[in-house]
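The complex appears here minus one protein chain, its other protein chains still in place.
Think of it as A and B in the order they're written, each chain with its own count starting at 1.
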Amino acid sequence: MTSARDTVLGRIHDALVLAPTPTVVVPRAYRTGRALPDDARLDLFTDRLLDYKARVHRCTADRTAEVIGEALEGHGARLIGVPTGLDARWLTAYDGEVREDHPDVPPAQLDTLDAVVTASAVGCAETGTIFLDGSPGQGRRALSLVPDLHVCVVDLSTVEAGVPEAVARLVPERPTTLISGPSATSDIELERVEGVHGPRTLVVVIRTDA
Amino acid sequence: MRIGLFATCLGDTLFPDAVKATAILLTRLGHDVVFPPEQTCCGQMHINTGYQREPVPLVRNFADGFGDASIEAVVMPSGSCAGSVRRQHRIVADRYGDAALRAGVDAVAEKTYELSELLVDVLGVTRVGAYFPHRVTYHPTCHSLRMLRVGDKPLQLLRAVEGIDLVELPGADSCCGFGGTFALKNAETSTAMLHDKTDNITATGAEVCTAGDSSCLMHIAGGLSRIRSGTRTLHLARILAATRTTPDVLTEASV
């Protein structure tokens, strides 16, 4: 008996014989390889993040801990989760409880966290997008998803101008999450409402000299 | 310029005033208007309703009638017929015709224009000496807007008309709901679209709603007449043909 695989592939072959089409050359005349100066990228990235109701703090690297501490305190976070590999110096201004994540921690336990603090892999200025890829300091995907507050540190040097430039920096095999603002929905009368299942608050700490 | 005039079957039979206006306008601009008498219909209604074998003789007839090299341009007071000639005739020729027909179709398609295209792009005129002292709103018909891409050429022509009070039509680029046999096969949906269009037209307070297609205007006029609106429809050619010495008299609700 022919397998479903062979049947479907056979049908595709037949279809392409019945209706052949000439070879296509893909035109890639869209913008790629853009390099914008630091201040232009910073302003664009900030503008787009704010447009999506993310909270944005800009600081130099030496103020990282201070800004994170203030953000957590401002939201009343007393129990936070962090991924393995997060720079411990970032939490020196925070005096609440810290739990380092582990793959065996069940989702329900993540739900008890007030907040999560992570680093990030890449940013895209034009769309206000942050890319997390599970590298050290970013954690598994569940960690940055379940807690209601996500404090994410983005180094300006990792922020690219547009989508092609940002995608070029990704490692395909890594589980990658693109985040553009807090979770949102347009499902009621096509009006955007921030805050559904993902973190309802996204705090982005942009380090301008890192 | 020697210009072949295609009246379109609808224009020839039901709305001759728009075609007359086209002939008069082009003649007034100093051009030689010829009317190949063997012309009938471009076949658009057939093609858009799903019939492509039947209009093969019509496509051939069109290509033969206007193929004469002495005809430098072919004009028609209809965006959708011009669209059919330029976009659909070659599909019919390829599928049900032959190479000779395809060649004939291509040759004619290249020199075929809707009225505003001919005036602005080919003849380089926007100010045609028209005088039309009325409040007018313009509905861009779908095929002139999106198939031919006439853009604001009709508006350029209208803005240059002396005495005109041109008012913008809200939701102008929404279809009026005609769509040929769509208005019969899906009459209720078509009516819903028509009502929104006539509401928008009425809201402008215009005396006249103009457009580049008699078919869409027939549809809009039918809706305006049914609701006893005071707004008339008038083909763009009639406004452009109207002058101080030979004004268009707004008597009938005709297109």
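General observations
One rule holds for everything that comes next: contacts are C-beta pairs under 8 Å (C-beta built on N, C-alpha and C of every residue); 3 or more make two chains touch, one makes a residue touch a chain.
Keep this in mind: contacts and distances are computed from a predicted model.
The chain not displayed here is annotated in its UniProt record as "Lactate utilization protein", chosen from "Lactate utilization protein", "3-oxoacyl-[acyl-carrier-protein] synthase II", "Aldehyde dehydrogenase" or "Imidazolonepropionase". The chain not shown here is touched by just one of B:G97, B:G177 or B:G212, and that residue is B:G177. Hidden from this view is one chain, which touches chain A at 2-21, 23-32, 48, 51-52, 103, 106-108, 111, 124, 126-129, 134, 140-142, 145-146, 163-164, 167-168, 170, 172-199.
Not every partner is drawn; the one left out touches chain B at residues 7, 9, 11-17, 19-20, 23-25, 27-30, 33, 35, 37-41, 43, 45-52, 54-55, 57-58, 61, 88, 120, 124-129, 142-143, 145-147, 156, 159-160, 173-175, 177-195, 218-219, 221-223, 225-226, 243, 245-246, 252-255.
FYI, only the chains that are shown with their structure count from here on.
Centre-to-centre separation of chain A and chain B, using mean CA positions: 53 Å.
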